[in-house]
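I'd like to ask some things about the structure below.
Only a single protein chain was left out; the remaining protein chains are all shown in position.
To keep things simple, chains are lettered A and B as they appear, and every chain counts its residues starting from 1.
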Amino acid sequence: MGERMLTPDVLVIGGGATGAGLLRDLARRGLRCLLVDRSDFGTGTSGRYHGLLHSGGRYVSKDPSAARECIVENQVLRRIAAGCIEDTGGIFVATPDDPDDYVDAFPGACAAAGIDCDEIPVTETLRREPALSPAIRRAFRVPDAALEPWQLIEANLADARAHGADAWPYQRVVAIQRDGRRISGVTVRDERSGASTRVVPRMIASAAGAWAGQVAALAGVELMMSPGKGTMIVYNQRMTDTVVNRCHPPGDGDIMVPVHTVAILGTTEELVEDPDDDETSSDEVQALINEGEALFPALRRMRVLRAYTGVRPLYRDPAVQGPEASDDGRAISRSHIILDHEARDGVEGLISIVGGKLTTYRLMAEQAANAVCAKLGMSEPCTTAGEPLPGMGDSRAHWLGHRLAEHEDRGGGDADLICECEMVTRAMLERFLDRRGPCSIDDIRRGTRLGMGPCQGGFCTFRAAAIMAERAPDGHTDRAAPGGSASDPEGALSTFLNERSKGTRAVAWGRQLQELWMVTGIYVGVMGLEGSSSEHGGEATEDHGAVS
Amino acid sequence: MPSADAVVVGAGLAGLSATLALAEAGARVHLLAKGHASTHWASGGLDVAALPRAVTVREAVARLADDARHPYAILSDALPPALEWIRGMLQHEGLPYVGTIDGPVVPVPTSIGATRPAAILPAAQAAALRPWEPGERLVVCGPGGFKDYWPHAIARGLRRAGAWWGSAGPERVDPLVVELPGVRDRLNLDAIELARLFEEPGWRCDAFAAIRRALIIGGLDGPGRMALPAVLGLDDHAAVLAEATSELPLEPFEVPLTPPSVPGLRLYRALRAAIVRAGGRVQIGQAVVRIGVRDGRIVEVAMEAAARQFVVRTDMLIMATGGIAGGGLVGHPDGTLREPLLDLPVEAPPAMSWLAREPLAAGGHPLEAAGIRSDAELRPVDASGRPAGPAGVRICGSLLAGQRYLRERCGDGVAVASGWLAAGAHRPSAPRRDAPQSLAGEVAG
Partner (left out) sequence: MSITELIEAAAHEPVTSTADGCLKCNVCNTVCPVSRVTDLFPGPKYVGPQAQRFRLAPGSPPQAGSVMPVLSPDHTVDLCSGCGFCTNACPAGVRIAEMNSRARAQMRADRRPHLRDWLLGQPDLLGRVGVPLAPLANAALRNRAARWVGETLVGVHRHAPLPTFSRRSFRTRWSRSRGRRLRAPGSADPERSVVYFHGCAANYYEPEVAEAAISVLERNGLEVIVPQQVCCGLPLISNGLYAQARARARHNLTTLATFARAGFRIVGTSTSCTHTLKAEYREMLDLDDEDARAVSGATWDICELLLDLHERDRLDTRFGRSDRHLPYHPPCQLRSHGIGLPALDLLALVPGLDAVDLDLDCCGVAGTYGLKREKYDIAMAVGQPLFRKLRESGADEAACDSETCRWHIAKATGIRVRHPVQILAAAYVAYAAAEAEAAGAPSDG
């Protein structure tokens, strides 16, 4: 891993797309940088978004400048991150309930924003996507695509490392010291081992997104974030191979995105206090399905694997929106903002990047890097738009069937498939573990897609836990990530399954409920997963009690 | 259309028990099922009851039977003879079981390195039931390249304090991975394929020799037992098990794996063979989609065939369609839990309370106790105890409300006892000479 940089030029806080992009940008400009995230990379908003590489069509009416930013970055990412992108294309479809004026204005608004938009005949649209409602009136094709976040983040970090930077997961910033107006240092705690490290950077760039307020508070800065929680539901079948948007003013449940082997319907918007609020309710889920049915009439019969939430890092800028601003989350601009805390709050050595969306991460990072460089008196230009990310240059890598095709080319068969649903082989898993070292199964999930298929970890989790145990010599106490480890495969298993089950709670019906019952039956019934001395011979525990 | 004295829907343990009991009693019985579920996923043992601080199965059954809402309140008398009966059947088919309901409930190893409570197990798993003597070792042995059995992880789990509930476990637990001939080179490998390999006499001779060598090289001798994955043969299981027992220096026992369950498959095939031998009909593949009722009574059962429906006339229907896992109870997006064949009234907690936050925590999900209420003759009733559905119906197995089979480990006991009891409701036209007494002479409907 290289030497620890205790006095880097820049400390980047937050390992989502923005932070990773910023680290890459700064490292390419010759700065020595360190990135820390309190958890694994991409566990914040970046890892919980809809999966969409926006064309910008969604914003053409209400937020044309955001739309323009989207399409420009869309094209940049297609050049530099082709390997993370499934080129699904996108369509905007008008249902009978969608307002004519919006629909009629749509192609013109796209053109004005520089977004390629062709109208395609309804019959052709329905031929390509037979699951769409036959009642649609018009359809427009736009260059939406599906963007895989963790590979993207990993590639940015890899490039950053290649330019001398470092990035550490599971390092939480617990204190920021001040010396008058100046930030004098940062205390970072290893979430696995508990050890503390002191970092004294010249500049801190907080890319903590929805958590930016919490980070700023450590420095004594008031930064009010309005986390905008959105619920999404994951369909087991890819009923569409194209991104489908509803052609109307943006609302809930009006986008369906094919993502690898699933399709994700979203989303909702609810302003919340706590960016870690990840509650979903079945009412929200039902509302999403009701909306989605306008696009896909058979939706109610299709199997939902899980519901999950992401929080948008919305920033309510008091200068732009007064204190009487409405609570309508959708009214808050999605544009990103660089906050210079020296100018804004009189605190030197800290900038925050808030707002924005994953599609424009690179641009956000570029502007944040420009701000950092300005503070450090440097004028190196940004080079992130020109160079493909390492290993991401080939667009042919990322199509739906690639894992199956590659596996079959290697001979096929199930003998070494650890996660059969998502075709994760033992070799893939071991490569990930070699790269990452000790980690949790959830880390493996992000890195390989293990556990993301219909069985939601039912068959693969224990194999992954066992492989981790096989690799760690007996008696070795590793710096395990929270959530189970090599030394406690059973704990790893129950933590991961509990986590997966959380997502099933709001969608517990039909085949997915049956799947949950079958998997629980196997692990509790056949494997005795919860069995321990506290269970037998100890207190009998009665019903767990109602859940809220 | 064909006719039958009784139709059983569902080929789980409850349905198989009911069908076999009916066939034995001379009834013309059709077993219809749309596929296989719990039999092919389960451990192959007979889980009758296990509760904290209940030393024997019988004690646990008695405690559960004290709860008027538990199926054992109705079934506890039928349970011992039903178990005796099915064990006799299985013994006859070459699949003997060890342990009784008066024996202690003990921890037996599982393939994730935990232990589960058990008392009655098939012979291949039975060596795990015996208490561990001081100085005894356990060798967890599996083939290299088999992704469903991981000796190191299992051994690590079994060495944890508390894995054996505070009672004495083996003094030493050691993992042993053995290269068995050709296994690593295979493109495809699951438990069934390994079981078939073990059925080849030449291969298994080499395999046991390889295990013996590995034990010596690993210095793993001394008194003890060996935990093998449950792959010791399928149709030829008895011969493979006998050879394993005689060829291996440590007494072997099988540990059940994730599905496909080879022990579960053996149990299914044994009961199916007994049913066919007794003249019963088993038809697997199409879903029952309609129950014909006339004048408030069952008259026919219809399956979805390739064209039209395949209809069997009958006036006795035994529903053993399973709980949520088996597909006999279906959760709907509107928050209701329904029984799809006859829309029998289902007792379930309100929609918001179905699932606990931590599904693997001790209490389990509130939804686990959901099911259909029955009277003492296993006729379905509604919440106020009034008969529900048409006459001629009996329900059994996981359909029955009030059991939490995962926490109480009562699923197999309820299945066998209720299947056997439900079958007894039929008065056969020509009882066999050796039909058990309790099956003759009960009034149908």
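Details
By definition in this document, a residue touches a chain if its C-beta (ideal position, glycine included) is under 8 Å from a C-beta of that chain, and two chains touch if they have at least 3 such contacts.
On a predicted model such as this, the values are computed, not experimentally measured, just so you know.
In the full assembly, the chain not pictured is in contact with A, B, by the touch criterion defined above. Residue in contact with the omitted chain (choice from B:D47, B:D190 or B:E408): B:D190. Across the entire complex, the residue among B:T56, B:T245 or B:Q286 in touch with the chain not shown is B:Q286. Note that of A:R32, A:R202 or A:R238, the residue touching the chain absent from this view is A:R238.
Those residues of chain B that touch the chain absent from the view are 1-3, 34-37, 40-41, 186-188, 190, 192-193, 196, 259-260, 265, 276, 281, 283-287, 289, 303-308, 310, 326-327, 338, 340, 343.
Contact residues of chain A toward the unshown chain are 78, 82, 86-89, 127-130, 143, 236-238, 241-242, 261, 300-303, 395-396, 398-405, 408, 412-414, 420-421, 423, 453-455, 458-459, 511, 514-515, 518.
Everything below uses one rule, namely that only the chains that are shown with their structure count from here on.
Averaged Cα coordinates give chain A a centre that lies 42 Å from the centre of chain B. Per the touch definition, chain A reaches chain B in the complex via residues 282, 286, 289, 300, 411-418, 426, 459, 462-463, 465-467, 469-470, 474, 487, 489-490, 493-494, 497-498, 501-502, 504-505, 508-510, 513-514, 516-518, 520-548. Remark: chain B residues 37-38, 41-43, 47, 50-53, 107, 110-117, 145, 147-148, 150, 152-154, 156-157, 161-166, 186-190, 256, 258-259, 261, 323-325, 327, 330-333, 335, 349, 351-366, 405-407, 409, 411 touch chain A in the complex.
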